[in-house]
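Sharing a structure below in structure tokens format, with a few things to ask.
Only one protein chain is missing from this complex, and each of the others stays in its spot.
In this document, chain identifiers A and B correspond to the written order of the chains, with residue numbering beginning at 1 in each.
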Amino acid sequence: MPTMTYLQAISAALRDELRADDRVLVMGEDIGVFGGAFKVTDGFIDEFGPDRVMDTPLAESGIIGTAIGAAVVGMRPVCEMQFADFISCGFDQLVNVAAKMHYRQGLAVPLVVRLPSGGGFSGGPFHSQNPEAWFMHAPGIKVVAPSTAADAKGLLHAAIRDPNPVCYMEHKHLYRRVKGEVPEGIEETPMTARVARPGNDLVVIAYGAMVHTALEATEDLDGASVEVLDLRSLVPLDTGAILDSVARCSKVVIVDEANTTCAAGAQVAAHIAEHAFEDLDGPVVRVSTPDVPIPFSPPLEQAVLPSVERVREACRELLAY
Amino acid sequence: MTLYRQGKVPGSFYDGYGQEAVSAGAALAMAPEDRLCILHRDLAAHIIRGVTPARMFAQYLGRAAGVTGGRDGNVHFGDYRLGCVGMVSMLPDMMLVATGMAMAFKIRGERRCALTWFGDGSTSRGDFHEAMNWAGVQKLPVVFVLENNQYAYSTPLDKQFAVNPVERAAAYGFIGVTVDGNDAEAMFEATRAARARALDGEGPTLIQAETMRMHGHAAHDDMKYVPKEQVEEWRKRDPIERQEMRLRSVGVDIEELRASVRAEIDAAAEEALASPMPDPSTATEGVFHEGEAEPLGNGLARWSGFAAPEPGGEAAAEAGAVPSEVVS
Partner (left out) sequence: MSSSRAETSAGAGLVDVTMPQMGVSVAEGTVVGWRVEVGDRIEVDQTICEISTDKIDTEVPAPIGGVVAEILVPLDTTVSVGTVLARIGSGSGAAAGAGPEAPRAEAAAKNTQPPYDDAPESGSRRDGRNGSAASPASAGAGAGADRRRYSPVVQRIAGEHGIDLSQIEGTGRGGRVRKQDVLAYLEEGAAEEAPLHIESPYRPESVAPAAPPLPATAPDSPTPTVPGTPPVRVAPPPEAPVPAAEGGQLSRMRRQIGEHMKRSLDTAAHCTTWIEVDMSRVEAARTRLRVTALAFMARAVIDALREHPALNAWLEGERYTQHTDVNLGIAVSLGEDGLIVPVIPRAHELSVEGLAARIKDLARRARARELTPDDVRGGTFTITNPGQYGSIMATPIINLPQVGILDFEAVVKRAVVITDGAGNDSIAIRPMTILGLSWDHRALDGALAAQFLATVKRHLEGVTIS
């Protein structure tokens, strides 16, 4: 089984799909000739041509809107927002046209929007956001967020093959920092959660980059047995796995890189409070970025993003409770 | 309108009274394999593609047999199996969807086009620009029909743009034409020509159809802001009356035609009124699709002799029928 980086896994998935299915089309700003801002589609245009690896005008609404049109006449467009932050320019098309089309008209929109998200490298307020909660809140959109290279490939396959609009949250900071074994060929990762490390005393629930933060923070925590649950899919949310972990561990820490209020973790916490009340041996604790735009200068940014230390402290406190 | 005033139509009610030629003329120029994004005053387009009046009435009445099964409001519908995409309220979002459909046709090398209607007001929003630009840059086979009916709700043209919007086409690299929107045959001809250009790879066309909205923005709008003289002037140019005159001159019995249409409409209304409301327990179903996605299908195109498949049948039809010559 080959080992590759998270970014290479995304490239590999796109390449496999472009080869396997004529209907697949990759579109975004600077992705063709330039190979993409992060080089995800480097070299693609040579193999697949400018029609299927499309350099679009600078128009996020246009990218999403035309992708919808292409999708309803039988294509499988995979749009890229150069940075997840720019999805706000295409919000209307995604939330009002794509998301609601099937419910209203019975017309499926098989569309993927790749969203390079997350911070940690001085990207500043407009290149570091984690906007998944906005789309969890719009019925009709699926949202996935891989944390490993294998899942980066598997979930992208699953997203492309899903007949619904899917937001694919690829965490930029993991692009080259995460490596792993990735199965060859096209294997879809199911849109379910994954136990990253099993445990009994406490469970840390996270997704994306925070899974790695959680694993590091709880690797050696005074001998406690700490489970880490990688959600992988936010819509649909694997509530079965969440409740299983809570039943086993009874203590929960939820880590969000996104801003605290109404982040994905808030939904998880609410669900646990309602459905696992009798399994809880302590309050449901959240570690998340405070409600501020992500600052640019490193000391400021590091102060707000959930650090290994903060997660570790929260776990330690809750274990002792 | 009558049903609305009787309280049988939930929500708001919008109509295209006085603008009928804009949609009828243009839709008749479409082939079965073409795709349409239809706006709220363009009911004729739905009928031409094959949506029965009974289903449309049911749609307005919010019945289960309506085109959206009660999921979306009166005008926001499109039977995807007949190649129609239902609109959203944000305008002109559908311009981009039509542009995208045309983009797919071009990528796949298919001889077909997409067409969308939008209003004068909506040209002020960003999606108008993005769609026009995109279509122009990529030279896509799309026909943009701008229904200029003089008012966007209560906002007159001089508050909407500083230039005549048809001139904007040139700014995006393609042709813009102005047409008498109340002349069905003129609309047909302009659309046919635009379609031919599109199929020949010459890119998009902007057709500005000049017309007048003879009712308020919606049934709840009494149009007080419109000067009476303007209304009177446009009433003389009523599109249906003009077409009737033409038909009479070639020997068609208009009264008989009207009577049979009337009968058909009445029967349809009765059928719709008798049909049940949607089952509340289904309210949360259908958010996501399972299984293979089904793309838009082909619609009726009587002018080319194409009869649409039964509702629920396969979409298929890659090779489009070539539209026959226009009989003038």
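Heads up, the rule we're going with is that a residue touches a chain if its C-beta (ideal position, glycine included) is under 8 Å from a C-beta of that chain, and two chains touch if they have at least 3 such contacts.
Computed from a prediction, not measured in an experiment: that's the story for all the values here.
A.B. asks: In the full assembly, spell out which visible chains the left-out chain is touching.
C.D. replies: Contacts of the unshown chain, counting the full complex: A.
A.B. asks: Looking at the whole complex, which of A:71, A:241, A:287 or A:304 touches the chain that is not displayed?
C.D. replies: Touches the omitted chain: A:287.
A.B. asks: Considering the entire assembly, which residues of subunit A contact the chain that has been omitted?
C.D. replies: Subunit A touches the chain not shown through residues 201, 250, 260, 277-283, 285-288, 313-314, 317-318, 320-321.
Note that in this section only the chains that are shown with their structure count from here on.
A.B. asks: If you look only at subunit B, which of its residues touch subunit A in the complex?
C.D. replies: Going by the criterion above, the answer is residues 35, 67-69, 71-72, 76-78, 80, 85-86, 88-90, 93-105, 107, 114, 126-127, 130-131, 133-134, 137, 286-296.
A.B. asks: Going by the contact rule at the top, pick out the subunit A residues touching subunit B in the complex.
C.D. replies: Listed in rising order, the residues of subunit A that touch subunit B are 25, 51-52, 56-57, 59, 61-62, 64-75, 77, 92-93, 96-97, 100-110, 139-140, 142, 163-164.
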